[in-house]
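The complex is shown incomplete by one protein chain, all other protein chains being positioned as in the whole.
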Amino acid sequence: MDSPPQSLTVEKIHVWRGDRHVLKGVSLALGPGELLQVAGPNGTGKTTLLRVACGLLRPEQGRVAWCGHPIAGIRPQFQSALVYAAHEPALKGDLTALENLRYLVGLKRSIRTTELEAALERTGVAACAHLPVRVLSAGQRRRVALARVLAMQSPLWMLDEPFTNLDAAGSALVTDLLREHVSAAGMALVVAHHEIALSARLRRLELPG
Amino acid sequence: MWTWFYRLASPPYVYRTAAALTPWLMTVAVIAIVCGLIGGLGFAPPDYQQGDAFRIIYVHVPSAYMSLFCYSAMAVAGAIGLIWRIKMSYALAAATAPVGASFTALALVTGSLWGRPMWGTYWAWDPRLTSELILLFLYAGVMSLRPAFEDPARGDRAAALLSIVGFVNVPIIHYSVQWWNSLHQGATIAKIGKPSMPGSMLWPLLTMLLGFMCFYGAVVCMRLRGEVLNRERQSAWVREAIKS
Amino acid sequence: MNFWAMGGYARFVWPCFGLAGLVLAWNVWSARRFHAAARVRVARAILMTEE
Partner (left out) sequence: MNALAEGPEVSALRAMTLIVRRELRLSFRRPEQVLQPLVFFLIVTTLFPLGLSLQLSLLRDMAPGVLWVAALLSSLLSLDSLFKSDADDGTLDQLALSGQSLTAIVVAKTAAHWLVSGAALVLVSPLVGIALGIPVSVFPTMLGSLALGTLSLSWLGAIGAGLTVGLKRGNVLVSLVVLPLAMPLLIFGAGATDRAAAGISSAGALYLLGSLCVFTCTLAPFAAAAALRITLE
């Protein structure tokens, strides 16, 4: 039986923050193999849009749907298909990189240490696996957070500024990972100022100032 | 029934209705309070045990009653707001809090002034007064939580949740304080309020109660208008209403 | 005169009623002020957007 492909739709989202009308009727749609870059000046609600799309923030108006169902009703299924990497890397300084991954990824799927090590290897921080995150540089932390995104193996990625704190090699790595993910029919919603060097299947959503 | 419910949720309707209700409620309140005062101070006979000191009952009991009533109203309004996401019921909860807290403070002060001739001290850790004091702390918690949030919508919801939790706790606090007091029997002598009261003592009390209720209604309507304006600052109807 | 003496309890009874009056008056005053302040805020917001 053929089922409709996985898709994320955000329809006419309105969000107020106190008196500020942050998001004014933003809509977007994302299907398999697509990458949507959200861009725009600071303070235009890019992070807010991402938080709405992943269900952390309930919009005053509008709806977010996953495979055609409003996410409020299918929260567990939606969340297990989703990985969100916020601006903060969500790592505990007192735990090692590996422990950090194990505890957060482990909530979503049962995972073996070797898989986690492979993910750290892929993002180039395998050497730091057993170091407390406290001693890592900002760029290395970003890479550990990327390893978490990889290890979750979710079809839908939502990344908030994945290029910050990364050197040229790191940025190239993010682009590579995004390309691989998208060509494997994954979906990605990325907030970035940075031009993403992906010609195929990249769309941009510019939020007005 | 539901259309009525939804109309109540509409800010302009609430704003206009509150404005229309205020003078009526205030008139009834003033009349009832004056009648209650005349009855309580003039016509009610002195208590056979407490003499004229018992007349404090005419402000103490209504304010103590209102303190609980306001807290319940706040919790119920908060629950309605959380369940149906109605902004106006948060506005009602926010308008109720300071009024309820002031009644609680009044009940405490009058209770302790009543306690002085009865117990020989202003504060005897009487169970009712102690519960009333804790209720004041609960009000303080709700009232300081709401403005702590930069986003008023979140402050409203947080305060609503806290008032519901507090509401569930009020009976527990009340009975625990009574249990605690039973350990130290002998500290309190006089029991406030008699099981049976002659009519000439009772009717002024009920009239005062009615007066306090209507007074609460009038003051909340006035505050509610302010809350509605604060919340709907951006909307067109508010601007029209203020311009004219 | 007996009435004002309240059977010797005057210094407890009258402060109670006085305080009750004060609290009621405070409620009316603060509610009015609250509403007025909200009106001023809206009026200011209107001025700012019209300029």
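As written, the chains take the letters A, B and C, and residue 1 is the first residue of each chain.
Rule of thumb we're sticking to: contacts are C-beta pairs under 8 Å (C-beta built on N, C-alpha and C of every residue); 3 or more make two chains touch, one makes a residue touch a chain.
Given the structure is predicted, the values throughout are model-derived calculations rather than measurements.
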Displayed chains contacting the withheld chain: A, B
Among B:Val30, B:Leu145 or B:Ile242, residue touching the chain not depicted: B:Leu145
Option from A:Leu23, A:Leu49 or A:Leu91 whose C-beta touches the chain left out: A:Leu91
Residue, one of A:Val64, A:Leu82 or A:Leu159, that touches the chain absent here: A:Leu82
Contact footprint on subunit B, counting only the chain that is left out: 82, 134, 137-138, 140-141, 144-145, 148-149, 154, 157-158, 161-162, 164-166, 168-169, 172-173, 176-177, 179-180, 183
Missing-chain contacts mapped onto subunit A: 3-7, 54-58, 66-67, 69, 74-77, 79-82, 84, 86-92, 94-95, 99, 103-104, 106-110, 132, 155
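In this text, only the chains that are shown with their structure count from here on.
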Arrangement of touching chains [line / ring / star / complete / other]: line
Chain centroid nearest the full-protein CA centroid: B
Of A-B and B-C, pair with higher C-beta contact tally: B-C
Farthest chain (mean CA position) relative to subunit A: C
Computed distance of Cα centres, subunit C from subunit A, in Å: 54
Inter-centroid spacing, subunit C versus subunit B (mean Cα positions, whole Å): 15
Chain centre separation in whole Å, for subunit B relative to subunit A (CA means): 49
Per-residue multi-chain contacts in subunit B, two or more chains: 233-234
Multi-chain contact residues (two or more partners), subunit A: none
Residue ranges of subunit B in contact with subunit C within the complex: 33, 37, 41-42, 46, 51-53, 55-56, 59-60, 63, 98-99, 102-103, 105-106, 109-110, 113-114, 116-117, 215, 219, 222-223, 225-227, 229-230, 233-234, 238-239, 242-243
Subunit B contact footprint on subunit A (complex, rising order): 16-19, 21
Footprint of subunit B on subunit C - complex, ascending: 3, 6-9, 12-13, 15-17, 19-20, 23-24, 26-28, 30-32, 34-39, 41-43, 45-46
